[in-house]
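Only a part of the assembly is drawn; its chains keep their places, and the rest are absent.
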Amino acid sequence: MNKIALTDAIKQFLYEDINYKDITTTAIFPEHIVGTATIQAKADGILSGVDILSTTFQLLDNDVQIELLKNDGDLLLKGDRIATIKGSIRAMLTGERVALNLLQKMSGIATLTATAVATLNNPNINVTDTRKTTPGLRMYEKYAITCGGGVNHRFSLSDMVMIKDNHIAFAGSITNAVTLVRKQLGPVIKIEVETETAEQVREAVANNVDIIMFDNRTPEEINELSRLVPETILTEASGGITIHDLHRYRHTNVDFISLGWLTHSVHALDISLIVEGE
Amino acid sequence: MNKIALTDAIKQFLYEDINYKDITTTAIFPEHIVGTATIQAKADGILSGVDILSTTFQLLDNDVQIELLKNDGDLLLKGDRIATIKGSIRAMLTGERVALNLLQKMSGIATLTATAVATLNNPNINVTDTRKTTPGLRMYEKYAITCGGGVNHRFSLSDMVMIKDNHIAFAGSITNAVTLVRKQLGPVIKIEVETETAEQVREAVANNVDIIMFDNRTPEEINELSRLVPETILTEASGGITIHDLHRYRHTNVDFISLGWLTHSVHALDISLIVEGE
């Protein structure tokens, strides 16, 4: 993650939560009171986002010290201590919710990704995210995907060409669409085409695109369609694949499967901050 | 929702998704091509966030027209048309993901809130959110809670005093904590105290606070504790109440129940944009 962007975002998030003052904590804790706190897992999962801790608390008090006991990507068991925080109690209590909200969400995504990877259980097929991320948090969520064992799909509409049904319909054909795109495109960007039928797959192959997506296809359809694709072209399964039928895609030979729910429907991993004493 | 803040946020979200250009759509669709699209529910739920649609698409093309067929708070059945969009196809395809990501999240929260309200099934007990919202999206998520039939808890650390266990421990007693807070506080802000025991409830009552929270208490404990609280003081149940045991709180007589999972663990409501033709 870009640390300059991260710091600016945490500032914005702290501002959203604090507004002009933590009126409870500042009334009760004098500024100079220091203490120790622990960040602890309250459920099993995969950790993601430990940089959030130092960034958040040090923005509130430069002298806060964070000792990390776990790293991003580590398995957490309920009760595991993730980090120790020493310093201003005010900073701890005022920053707690922002730090945990983000850490819990990222760890929730990492945990769900790890579950998807385990469910798929095929090291030749990557699990990837989509652009169905939370507005404003794409950098964090894409990073969490990698902590859970997934890899990233494109970050934005600028990174890669993805020719979808609406593009094909307007252009008249996959060939026309690819031709239009190639006229404007440099050599460093990949082109992916969404396909549903054998005819479309053959046309995409004929245009030598970089990636062919099988959109909303069953594992059986995918196996049939992927026979039409040479090794030099990557293949993606996407659309309508739930956590419950993901295992059915284990024996397809696509290169990667993208799953929107890794980011749009996530349960926060329960993590808490416990002040241990002043 | 503050429309000035909303517009600025959507700009930021569009920038995150578009980066410098939608390289696929701009290569294929000339700027002047117009058409019609429909926003459609693909699952049952409660709608929240229709203002996102006009804000997003009109930022991309000032001439896009949105006709709303449903309003925030409406029940959606799978297949229901939510809005019709007329105008630039480029704007529709380029803005689609940002608009849907936010609309789906907000509607997911509204739907979950409505489920919680129905599960609780007691018009005398309000369902409220917490500060466990997605960083950067608090305004949107708090608004979605109200679309689902909930009401809002405090927005930030500045809006209300919430005296928690750490504050009480450091101050020495609830009485001390309330006294410290009252020395700095104006008359327009409420004071809530987190309690676990009868003794704590009695002390909070003696201090005439505005709201008493029963933290992590069973319905039975709550019923016992709430007998200690006069009618002029509001009561809140909070902590560890899942969707599965929420019904058990139906017959408590608290004024409201706050539920973190209304915002931190939400499934996006499936909503799609369908280009109908150019």
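Per-chain numbering from 1; labels A and B assigned in written order.
Here is the rule we go by: a residue touches a chain if its C-beta (ideal position, glycine included) is under 8 Å from a C-beta of that chain, and two chains touch if they have at least 3 such contacts.
This is a predicted model, so every value here is computed, not measured.
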| item | value |
| --- | --- |
| Total identical subunits in the assembly as filed, 2 in place | 6 |
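Methods note: only the chains that are shown with their structure count from here on.
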| item | value |
| --- | --- |
| Distance between chain centroids, defined by C-alpha means - subunit A, subunit B (Å) | 22 |
| Subunit A to subunit B touching residues, read off their complex | 9, 12-13, 16-29, 33, 89, 93-94, 97-98, 100-102, 104-105, 108, 131-138, 155-159, 161-164, 166-167, 170-171, 177, 180-181, 183-185, 189, 261, 264-268, 275, 278 |
